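Omission of a single protein chain aside, the complex is shown with its protein chains in their original locations.
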Amino acid sequence: MDKAEFMEKAAQHIIDANEQAAVKLAQEYLDEGLDPVEMIEKGLSEGIRKLGDLFDRGEVFLPHLIIASEAMTAAVKVLEQAMPADQVGKKLAKVVIGTVEGDVHDIGKGIVATMLRVYGFEVIDLGRDVPIATFVEKAKEADADVVGSSALMTTTQVGQKALEQALKDAGIRDKLTTMVGGAATTEHWAAKIGATFWAENAGDTVMKLKEIFS
Amino acid sequence: MGMSIAHGVAAGMGGIRTAGDLVARMQMARKMRINDAKAYVAKKLKVSPADLSDVHVMREVREELDLGIITSVPGCAKGIEAKVRIAELLDIEIAGVNRLKEKMKF
Partner (left out) sequence: MAKYLTRRGDGALIEMTSEEIMSDLEAGTADAADKGKIAPLSKDDLDILLDIFTNPTRFVSVEPGNEVVVTHDIGTLRVMGDQGNSGVGIPLSRVQGIQVHERAFCADTMELGHIDYSFKPVKPVIAMEQQEMENALLVTILPLFYGAMPNLGLYYSPDGPFGNPSDLLPAGKIQESYEAQEGAVEHAIRDMVYVCERLAEVGCDGINFDTTGAAGDTDFKATLHAVEHLKKNTDMCIEVGMAGEFVLGMHGGLEYEGQQLAGLYCHDQVKLVEQAGADIFGPVVNTKPSKNMPWNVARAVTFVKACVEASNIPIHVNMGMGVGGSPIFETPPIDSVSRASKAMVEIAKVDGL
């Protein structure tokens, strides 16, 4: 099998959420002495990217995405055996994410968290109805690179504005990327409160964070 | 709130100012599509489908048939009284009307 074929099959095994096949292929790839980093970036990640598109279109569903992410994790674990130590377990960035206090909607936020993990981010998901102080504490404790907040309601999105101020008051806003999302939010809102960016959906979040951290 | 009113003014039939409630009842009672519902109500009221959204025509029709009118005129049918007439005119069942009839035994 040539490299292009390996890449294509790897992507397909992820799309199919076939962990066994993905792991077997990863080992066969290593046995050929090929570059493991390239397989992660161009083979497996391509599968995740296509799966993300299919999810946005409503053609694959959340459990499938989760199983596919587990297949990716298992295949990456095999490839890491042949990677330089400083590349192993390397995450693109550390993200603290949650739904703001007073808001219990978290389906969308959960999908964002899943997709970010799948794309190589370390995600600390604080859950729903999260006090502002908790966002700030966790961002400090984890030495986060990104703080993301979700709000579905116009009454709770004010929490995102309060979060921006709280991060400034804590002296950590400047070293963070902040992102806002949720049905109540828009690009205008993000600009108004001083967030780094607004994300329309999980795919948009991944794309914007990868632009900053890749 | 302004949005709802905007939709009503831009595209709505006009409620009890005209025949909007009556056409709605045919959609609800018999799953009629809009043109069928309008044709049915127009026939019952002896007007054209276009007249159903015309306040000038419908005010008089509603007043004559005592189906309830938009301004509050003492003596004109209101509430359940209007609905009793509407059910009879349109030949449909209105649950609240049937309940009243059953309780009052008429």
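Which chain is which? They are A and B, in the order written, and residues in each are numbered from 1.
Operating definition for what follows: a residue touches a chain if its C-beta (ideal position, glycine included) is under 8 Å from a C-beta of that chain, and two chains touch if they have at least 3 such contacts.
Model, not experiment: these values are computed from the prediction.
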Contact residue for the chain not shown (choose from A:H13, A:R49 or A:H105): A:H105
Chain not shown, touching residues in chain B: 1-17, 20-21, 23-25, 27-29, 31-34, 37, 49-50, 53-54, 67-68, 70, 72, 78-80, 82-83, 86, 93-100
Absent chain, residues of chain A that touch it: 57-64, 66-67, 70, 104-107, 109-110, 113-114, 117, 125, 127-128, 153-155, 183, 186-189, 200
